[in-house]
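Report on the following structure.
In this view, the complex is presented without one of its protein chains, the others remaining in place.
Per-chain numbering from 1; labels A and B assigned in written order.
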Amino acid sequence: MIRIGAFLVGLFFAGWLIVSFGVGAAAYISEPPQETAEHAFHEKPKALTLASDGPMGKFDRQQLQRGFQVYKEVCAACHSMRLVSFRNLAELGYNEDEVKAIAANWPIQTPDIDPATGEATTRASLPTDPFPSPHANETAARAANNNALPPDLSLITKARSGGAPYIYSLLLGYQEPPAELAQRFPDSMPGPGLNYNPYFANLNIAMANPLGSDGIVTYSDGTNATREQMAKDVSAFLVWTAEPTLEKRHQTGWAVLIFLIIATGLGYMAYRNVWAGVKH
Amino acid sequence: MAEQVTMNQDGTAAIESDGVRRRDFINIAAVSFAGVGAATVLIPLITQMAPSKDVLAEASTEVDVSAVAPGQTIKTIWRKQPVFIRNLTPAEVADAEGVSVDGLRDPQSLQDRTVEGRTNWLVTLGVCTHLGCVPLGAAQGEVKGEFGGYFCPCHGSHYDTAGRIRKGPAPTNLLVPEFAFLSDTVIKIG
């Protein structure tokens, strides 16, 4: 009885799926899906090698400081970084007084309440404060940016599937839309306020080219601030903001793995000992 | 092929051969390694409950006391606990200095509890040393106790104008946190 019922249920599901497949396949052949502009022009991120890559990866603190400078002088005008606090900058090699000075002199102040009147006000930031957002709220951010919301950058290298290479490629990917795009997909040409960038998912990004020319940042360590260098440094910095514990993770990982390999080796020998003489 | 397995009393298998001692050693080593590993895993499982980085970062605080007139007390928060900052009047200072230290439960002079040259600035935790209630006497109109300092309503501890325990169950004086004047008007606590 169970098998007859099962047979009928199986026949129904399998049969209807085959019918659906047949109908779908016929449609697929008679009207093959049209190629989209994204499919034709979207590009995979370029390769980027950072010191933090791979299981032995460590942060290059000099590079992170340069990347922080790029964030501060270029990105911070529009992009918040709310999950990172000024105090975290100590991990980049800044000492306590430098951190304090960076927080106090940050161009955007931290929102607070006036202790005398209770009204909203702002004050200079303390090391314990997170980086203040350049916009009061999402509506203000959209209003100031042509209705596009600049994403928070704290987790950006983990929140985009391409990771740091994606950020790096995107920053250097601004270009004139190819003539072929205008011919084949006129609807996908960048509209007003949009910019063509083949590394962006739908090819048209609202953010204007932030690293338009070499030297828009003057590095305090004397490194030549080419566009390439700035894109690389800020990508490295954003790997750190997304996961400040990365170095500790790698170090702990090796200690744990080496211990486990030895313990498992011993475990294997003990297992062979116990079973010695018992065929199985 | 010998099939016979003899069992030791403790349940481990022993094979009658020359390798017994070496084999026992490996079994013991394997179990020991597992034990050490398990014990090490406890470290993160236990230390995760210790104060986190953001809590530790707030271990010190700076307070502007320019608006505190003599006779006034302000309450501020340091490490999520109340701190009383009191600008003592000359009479209160004299009162505190007039007490003989020897007879006190927790013998300390006002000088011991304040910064040199600024003995009028009494900075204490607003936490009764008995069982942790917040004493009265900081806000205007609150009971200051029999000795004009603070009074804890929970179990009736009386503190004097130097925050010293004078009467009631509290064992020690109100705790003075580590603090320093960064300028004439800014105190850094912690």
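Note that in this section contacts are C-beta pairs under 8 Å (C-beta built on N, C-alpha and C of every residue); 3 or more make two chains touch, one makes a residue touch a chain.
The working rule: contacts and distances are computed from a predicted model.
Peer 1: Out of "Cytochrome b", "Binding-protein-dependent transport systems inner membrane component", "ABC transporter permease" or "Flavocytochrome C", which one is the UniProt protein name for the chain not included here?
Peer 2: When "Cytochrome b", "Binding-protein-dependent transport systems inner membrane component", "ABC transporter permease" or "Flavocytochrome C" are compared with UniProt, the left-out chain turns out to be "Cytochrome b".
Peer 1: Touching the missing chain, which residues of chain B?
Peer 2: 1-5, 7, 11-13, 30, 34, 43-45, 47-50, 52-55
Peer 1: Considering the entire assembly, which residues of chain A contact the chain that has been omitted?
Peer 2: 2-3, 6-7, 9-11, 13-21, 23-25, 28, 33, 55, 83, 88, 151, 154-155, 158-161, 201, 242-245, 248-250, 252-254, 256-257, 260-261, 263-264, 267-268, 270-271, 273-275, 278-280
One rule holds for everything that comes next: only the chains that are shown with their structure count from here on.
Peer 1: Suppose each chain is reduced to the average of its Cα coordinates; what separation in Å results between chain A and chain B?
Peer 2: Averaging C-alpha atoms per chain gives centres 41 Å apart.
Peer 1: Can you list the chain A residues touching chain B in their complex?
Peer 2: The contact residues of chain A facing chain B are 85, 87, 127-128, 259-260, 262-263, 266-267, 269-270, 273-274, 276-279.
Peer 1: Applying the document's contact rule, which stretches of chain B touch chain A when the two form their complex?
Peer 2: Those residues of chain B that touch chain A are 1-5, 12-13, 15, 23, 26-27, 29-31, 33-34, 37, 40, 54, 57-58.
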